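Left out: one protein chain. Kept in place: all the others.
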Amino acid sequence: MDKKTVVIGVIGSDVHAVGNKIIDYALSNGGFNVVNIGVLSSQEDFINAAVETNADAILVSSLYGHGEIDCQGLREKCDEAGLKDILLYIGGNIVVGKQEFKDVEERFKKLGFDRVYPPGEKIEKGIEDLKKDLEI
Amino acid sequence: MDKKTVVIGVIGSDVHAVGNKIIDYALSNGGFNVVNIGVLSSQEDFINAAVETNADAILVSSLYGHGEIDCQGLREKCDEAGLKDILLYIGGNIVVGKQEFKDVEERFKKLGFDRVYPPGEKIEKGIEDLKKDLEI
Amino acid sequence: MDLKNKKLTMAEFMKTREEVLNTWHTGAQVADLDKMIEYAKTVPSEKNFALKLQKAKESRTVLTQPRAGVALVEQQIKLLNYLDEKGEADLLPTTIDSYTRQNRYENCELGIKESLRLERSMLNGFPIVNHGILGGRKLQESLNKPIQARHGTPDARLMSEILHASGWTSNEGGAISYNIPYSKDVPLDKTIRDWQYVDRLAAIYEENGVPTNREPFGPLTGTLVPPSMSNAVAIIEALLAAEQGVKHITVGYGQCGNQIQDISAIKALEKQTDQYLKQFGHNDCVVTTVFHQWMGGFPKDESKAYGAIANASVTAALAKVTKVIVKTPHEAFGIPTMEANASGLKCTKMVLQLMADQRAFMSNKLKEQIDVIKEETTCILDAVIEVGKGDLAKGVVEAFKRGILDIPFAPSRHTANKILPARDSYGAVRYLDIGNVPLSKELKKYNKYMLEKRGINQNRAVDFQMTVDDIFAVSEGQLVGKPSI
Partner (left out) sequence: MDLKNKKLTMAEFMKTREEVLNTWHTGAQVADLDKMIEYAKTVPSEKNFALKLQKAKESRTVLTQPRAGVALVEQQIKLLNYLDEKGEADLLPTTIDSYTRQNRYENCELGIKESLRLERSMLNGFPIVNHGILGGRKLQESLNKPIQARHGTPDARLMSEILHASGWTSNEGGAISYNIPYSKDVPLDKTIRDWQYVDRLAAIYEENGVPTNREPFGPLTGTLVPPSMSNAVAIIEALLAAEQGVKHITVGYGQCGNQIQDISAIKALEKQTDQYLKQFGHNDCVVTTVFHQWMGGFPKDESKAYGAIANASVTAALAKVTKVIVKTPHEAFGIPTMEANASGLKCTKMVLQLMADQRAFMSNKLKEQIDVIKEETTCILDAVIEVGKGDLAKGVVEAFKRGILDIPFAPSRHTANKILPARDSYGAVRYLDIGNVPLSKELKKYNKYMLEKRGINQNRAVDFQMTVDDIFAVSEGQLVGKPSI
């Protein structure tokens, strides 16, 4: 079976690199074809990478608190770029401060994310979900 | 002016002696005639000491959490012993656990205490109140 | 009968036993000692307190243990299982209420009834005697960790019968440590006898195949007790217990606050307990140690309380004690909620794990302070043995009369109440007024010198006001009391 391709990166003006390196390591070990665009990545960087590599999913990380601003319109831009129904996950510390996760999840689902993860969620959980959603 | 007489002690099966020693020291320095019946004192011990010394006030300490049980009926017994309207104060950790102090105060006022103090209240505050209540 | 540090004969023990079991109706439940031991043997070994401590000592792991006790059995089960699961406690306690400690079992009845009626605990602990072995065993069987009784009972004979018969494999206390800080007028010869009974009972279980731990209460009044005084008492109680046949002994120490002094005290305590046990011919005891997080007045602010808790935990980890008794962020207010109790445990556990693979390394200062404590302790113990004319039990009674042993801030009239402690410039607790404690000339000089140094630093007299300031210092967020201006 062909390897599935996943774009990973850290969105916006965010430089938190450690989690990104760990995710890269874990996804690669987990049998995915990983396209890592690294930190400080714009929406366009994610979309271009996904288009170029014909990716199956985009895993956005946001740690620094600006996630909500940085992700506005991402789903729409994906649609415009022809990335119809591409899987969109987001994880990290995606909002400012310690907030009730249920509310946060709802807000990000409205933004078009398929799955939303609470602070410090293990990437193993993400891999499990990817396998489910991509029917691997 | 004559020194006012104050009975102090720790009520019930309570052995917390440190605060009692400090209160003794502070009241004596503060110009009171102190009758210290010490720890492990029953309601009767307090009343007998007050009757014998013609005391102006009884300062009950309770630290260990059984204060509420130990003090039931104290005011009535004072009345019976002829200690009409004697000042009754209580302080220390007078109930079990961390409780809303307003509620605690109310419960002890119902038991007949004139003044009720929260955990760790400085004895200086008690002296101030004594001076007010005894018009010194 | 003459008071003597000598193992009770089975006849003596059984004679007293009859009387003891008659003091409250639940005593009858434990009458058949063999059956009780049979039951205790069924407790799985991973729930044996003595064995878990021994294993921890071997692997140099520091275990956590909370304090916790409420009036009713079901509530106590819920509480302890919560502290196990959510608090990650390694060892479980059951704190006994204050009426039981004074053998006022009728008051307990009332407390139990009121607790049922008001649906909150009206007792500050678990009234084990009233609950009897039904309650005691049910509790023990409902837990997954070893359980110990913690109290402060001058006469704990009936309680001890019931707890061991319930399969509890550890019991705290001792003839001095559960008398002087916990009562007003109980004679020492009485508590020595009563605790000989308690120790002998524990030893009978041990001899019959149930490893059973005994733990002298180290911190005493918890209030500025100079380390050499509390160490001397702990060693004495260890010796008294060993004489009765106790094999698993945990000697304790309450944090004073100067890290070097605290580590020194633990090191000295460990060394000297072993040494004196051997000197008295007890060669097969397993000695473990317990460190009590700050036992004096606590700060009211919860974040500061966490600071005090964690700071103590660092010292415990560096000293590599066998277990730590944990305080909670509610300490200054009252008996903690189970959540607050679990918080104290988790905070402690975090620190212990961060420091698990680290320890204190020897410096000149550490060596110096270990030596000071050892020498002071030796002065005291030598004098106790001397005034007892070779008999430790007699020596204790006589030593308290003369003020050789003397515990500050105690409620008991059987301590001379002559010594006064205070902190030196670095926060170490020293003898300000030495009373009749027979330290050598040099040691007296050393104590005096260290306090005078503080007097100069703080530009104040070396007097009782220092002690008073030190009593309040920690609760006000300091270690060394500052003169109020």
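Every chain is named by a letter (A, B and C) in the order it is written, and numbering of its residues begins at 1.
In this text, a residue touches a chain if its C-beta (ideal position, glycine included) is under 8 Å from a C-beta of that chain, and two chains touch if they have at least 3 such contacts.
The structure displayed is predicted, hence computed values, not measured ones.
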Who does the absent chain touch among those shown?
A, C
Can you work out which residue in C:65, C:228 or C:313 touches the chain that's missing from view?
C:313
Of the residues A:17, A:51 or A:81, I need the one that contacts the missing chain.
A:17
Which listed residue (C:66, C:111, C:297 or C:427) would be found touching the missing chain in the intact complex?
C:427
Give me the chain A residues in contact with the hidden chain, please.
12-18, 21-22, 25, 38-40, 64-66, 68-69, 93, 95-99, 119-120
Missing-chain contacts on chain C, rising order, are 257-260, 299, 301-304, 306-311, 313-314, 318, 342-351, 353-358, 361-366, 425-427, 474, 477-480
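Note that in this section only the chains that are shown with their structure count from here on.
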What topology does the chain contact graph adopt: line, ring, star, complete, or other?
other
Leading chain pair when contacts are tallied as C-beta pairs:
B-C
Between chain A and chain B, the Cα-mean centres are separated in Å by 65
Separation of the C-alpha centres, chain A versus chain C, in whole Å, is 55
Using the touch rule from the top of the page, what residues of chain A touch 2 or more other chains?
none
